[in-house]
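Take a look at the structure below.
One protein chain omitted, others in place.
Here is subunit A:
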Amino acid sequence: MKENRFLFYTILINMVSNIIVFVPHILFNGLFDGALMSILISVVIGMTLLVLGTQSLAQFPGESLPEVMERYLPRWFRVIFLSYISSFWYVAGVIVLLAFSTIMTRYLSPETGQFTILFFLSLTVLLVVPLKSSRLLNGLEILFVINIPLIAIILLKSVLEKNTDWEDVYDVCTHLVHLPTLTMIAAASYIFTGYTNLVIFNKETAIKLKKRHYLILGGLGFATLMTSFFIPIGRLGEFSVNRYTFPWIPTSDSISMQYFVIERMMIPFLLVYLMVALVQAVMHWHIGYHLILSLFRQQRKWQNYAVLAAFTLGVGVLQKILDNEYILFEFATYWLIARLFSEIGLVALLIYLAKRRRRHEQQI
């Protein structure tokens, strides 16, 4: 069961889901103010964190982060750190659900009401979250196999489509030389953050990453950033792209598929991304759920229900607070920045733990 491939799925699904958590939108707001430079820098930062994080975790085969921390660190630190870091996974899931329920209300069924849609999305997610990690990863594999070809077709079609303004794309490239901003670096480095799910999934997957694997992951991440950044610019135009609230939805709507079942590409695109959003929310909440459960000294059944109930309640509350699209966008921006720093902290901790282990082994 210990296979390398699940590791790739978690990282890749995270790359694909960047469209939902406003990453392109944040980059478009600073199109002429260092967006491209931020992307290039974020590839370096993201890949460094990815290499360090996975290499450190690889020292603990078959163990999750809470288990490792239990051996080396005092309980008070564990409780503080794990509850802090688990909130990030929970909020990540909430942002995905809120953003996607907004998109669904806007484009798929405007008369249903966002709360109803959010309720059913969260319900679906909550039913899957308590499953065993191994089952979840197998499910992820199936959805991955279904969705990635569709996403590849959509991307290919949008690159090959006529009426793309390549001059706008070149023009954005000529604004490469500019100071990057923290917000945009934080947003773009989200692409590489999928490996952090290993803090729990390390139990189920083996980390056998060689140099070529890292090259592939780096290349894929860079390609994902390039496509999700440049295709909307080419289709919607560099001066119009930041006028759209969810730039990728009109981008998919600007592609016509004359010989497909539906001419409007937006509908298959939304359905594919509905699956991606659900999977992503399940992943995030699954990690958050297990991290929180690991805080309890003794495992009881009611704890599971209590955590799930708290998750549901939290979504409802956050939906009321982040009711406005601007506020949700701002919240997601701050979340992405905080995420970058917490990720650096997490990787630092992993490196420290790996060092402790090596020292421990030498003593023996």
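We adopt the following convention: contacts are C-beta pairs under 8 Å (C-beta built on N, C-alpha and C of every residue); 3 or more make two chains touch, one makes a residue touch a chain; residues count from 1.
By our rule, contacts and distances are computed from a predicted model.
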The complex's invisible chain, by UniProt name, from "Zinc ABC transporter, ATP-binding protein ZnuC", "Spore germination protein KC", "Cytochrome bc1 complex cytochrome b subunit" or "3-oxoacyl-ACP synthase": "Spore germination protein KC"
Of A:Phe77, A:Phe239, A:Phe260 or A:Tyr334, the residue in touch with the unshown chain: A:Phe239
Sole contact to the chain not displayed, among A:Ser83, A:Thr116 or A:Asn324: A:Thr116
Of A:Tyr170, A:Phe296, A:Tyr334 or A:Tyr352, the one touching the omitted chain in the full complex: A:Tyr170
Absent-chain interface as seen on subunit A, which is shown: 32, 106-107, 109-112, 116, 123, 163, 165, 167-168, 170-171, 174-175, 177, 235-240, 243, 250, 253-256, 258, 263-264, 266
